[in-house]
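Okay, handing you the structure first.
Here the complex is missing a single protein chain, while all its other protein chains stay put.
Order as written gives the chain letters A and B; numbering starts at 1 within each chain.
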Amino acid sequence: MNRLKDRLGTTLVWLSGIGVMLLLAAIVGMVLVRGIPALSVEFLTSAPEKMGREGGILPMIVGTMLLALLAVPLSGILGVGAAIYLAEYTVESRLTRIVRLATESLAGVPSIIFGLFGFVLFVMTLGFGWSLLSGALTLAFMTLPTIIRTAEESIRSVPGIYREVSYALGAGKWQTIRRVVLPSAGPGILTGIMLALGRSVAETAAVIFTAGSSLKYPRTLFDPVRTMAVHFYILAREGISMERAYGTAAMLIILILIVNSVALLLMQRFRAKV
Amino acid sequence: MHERRIERLLTCAALSSIAILALIILFIFKEGIGAVRHTGVLNFLVGSRWSPSREVFGIFPMIVGSLWVTVGALLLGAPLGILCAVFLSEFAPPKIANLARVSVQMLAAIPSVVYGFIGLVVVVPLIREYLGGPGFSVMASSIVLATMILPTVISISLDAIEALPSSYKEGAIALGATKWQAVAMVILPSARSGILAAVILGMGRALGETMAVIMVAGNALSVPTGALAPVRTLTSGIALEMGYATGLHRQALFGMGIVLLLLILGLNLIASSVGRGVRR
Partner (left out) sequence: MLAKVLVRILMLLAVACSLCVLGCTVERRGEHSITVAGSTSVQPFIEVLAEEYAKERPDVTVNVQGGGSSAGVRAVLTGAAELGMSSRALKPSESAVRGILMAQDAIAVVVHPGNPVLEVDTVTLRKIYTGEITSWQQLGWLDRRITVIAREEGSGTRGAFDEMVMEDAEVWPGCLVQDSNGSVRETVAHDRFAIGYISLGLVNASIRALSIDGVDPCFESASSGEYPLVRPFLFVVKDEPEALAKEFIDFVLGEHGQAILAEEGLIPVNARTAN
């Protein structure tokens, strides 16, 4: 009886493991197989025509990158600053616990709520309208917890001896942080930033309600922009052009895979060092 | 002094988390409370008719919808996720384990709209052909969501399992247990609070998902009568009508946002107190 349970259990476990890998392969495979054929040079360098029925996705690529590259440095600076504070300047206290709780909670808030929030605050109240600015600010807030979490972990992992040596040599606190701790925690922090970048690129719900869905190139910070994820959503749902939908999705996945692979490599390098 | 200024700046940065969370709660509440008061809190939550054109706002079917879909996702995703975590930590040879870990991380990176789309072109027709109903259903949503919460459940369960002292497993094996017995009788029970936290966080993720659900749920306004019935969740209800809504209608959508936010924040609090022993 026990042998049977044992075999059953082991089989289930193996099935689960292999199953998950197969799942990923199936999903990514399906998108890439149908999408890569559509990825011609023309597709990637021209604008959509007839609302996406023809043409390419260059404005979307540009829009996605602009949005992510505006959002991530913002949350990066804020997040790393918060992480430094939590790791270096305080001991565990009520304040730090509250900050941590807030960060955890923020991490759990669904993207649609961020979309609503960004809509009320940036688009309406502050009057930015559907724009790169509104979208970037919203995404910055959304990715903040990720950066705080990874940055804090990295900073904490820097061995205390580094700091002690630095102080012993006469350096001040901030000097130590800037010259010793941060460079050492660098890869880990960068991982967090890359993860945030990946998240910004993939996000849809928060972006639709704040950055709009215009098909044109954004020329100012206040222009609406359509990201690849949003474009894919619209093309696929409305059956405008399945070919281009898959192409957009393939491009999106490739981009995200690249960003995440870099993050993973950095993380492995970071773990190896520590 | 220079140092003081830096410290003050960093303090502000740290407080930003709290500030943002507070802002979100504030704004969502402010925008939504009007409609909730207009209808009456109880009617809003328990009313089963949602008819914005007649200014009737009852979100009960959507609360039920969200819960059904989430429970379904957990039933499918939690066991699979936990077993996969066990696979990664105990059963997989190193090379395969690495591949599997990378797979999990990649799964987490796929945009939700892609999941939704694959659900739309693969899962929905399959359900419609072989199981009946319109295909857009609780089941379709649960399947898609289960896939989406896998990375969360797997990685946090994995952390919980790996945080256990190796003496637990070694002790069990020394006593003559097989690998599976060690897992089932020692490891899983010991890691249960961390695993529970993983499941609760997965639940939060499932509750909060929007785009994928809109594409496969059918978005019908009635309380779903079965797994094959179409359903509308809180999240898709908001996203569906947000584009056009004005005035009281928009406020009601924000009211739904309040309910959603409270549900998820509550779940998160439970998860963090349950999983307190787990190193994240």
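As a convention for this text, a contact is a pair of C-beta atoms (placed from the backbone, for glycine too) under 8 Å apart; a residue touches a chain by one contact, two chains touch by 3 or more.
Just so it is clear, the structure is predicted and the values come from calculations on it, not from any experiment.
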Candidates A:139, A:215 or A:229 - the one touching the absent chain: A:215
Candidates B:40, B:125, B:171 or B:266 - the one touching the absent chain: B:125
Omitted-chain contact residue, chosen from B:15, B:220 or B:269: B:220
Touch residues of subunit B, complete complex, unshown partner: 49-53, 61, 125, 128, 134-136, 214, 218-222, 229-230, 232, 240-241, 243-246, 249
Touch residues of subunit A, complete complex, unshown partner: 49-51, 65-66, 69-70, 72-73, 129-130, 132, 183, 186-187, 190, 193, 212-216, 218-222, 224, 237-240, 262, 266
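One rule holds for everything that comes next: only the chains that are shown with their structure count from here on.
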Separation of mean Cα positions, subunit B and subunit A [Å, integer]: 18
Residue ranges of subunit A touching subunit B (in the complex, touch as defined): 2, 5-6, 9-10, 12-17, 19-21, 23-25, 27-28, 30-31, 77-82, 84-86, 89, 98-99, 101-106, 108-117, 119-121, 141, 144-145, 148-149, 172-174, 198, 201-205, 208-209, 229, 232-233, 236-237, 245, 249, 252-253, 256-257, 259-260, 264
List of subunit B residues in touch with subunit A within their complex: 2-3, 6-7, 9-18, 20-21, 23-24, 27-28, 31, 80, 83-84, 86-88, 90-92, 96, 99-100, 102-107, 109-118, 120, 122, 147, 150, 154, 178-181, 183-184, 201, 204, 207-211, 215, 235, 238-239, 242, 253-254, 257, 260-261, 264-265, 267-269, 272, 280
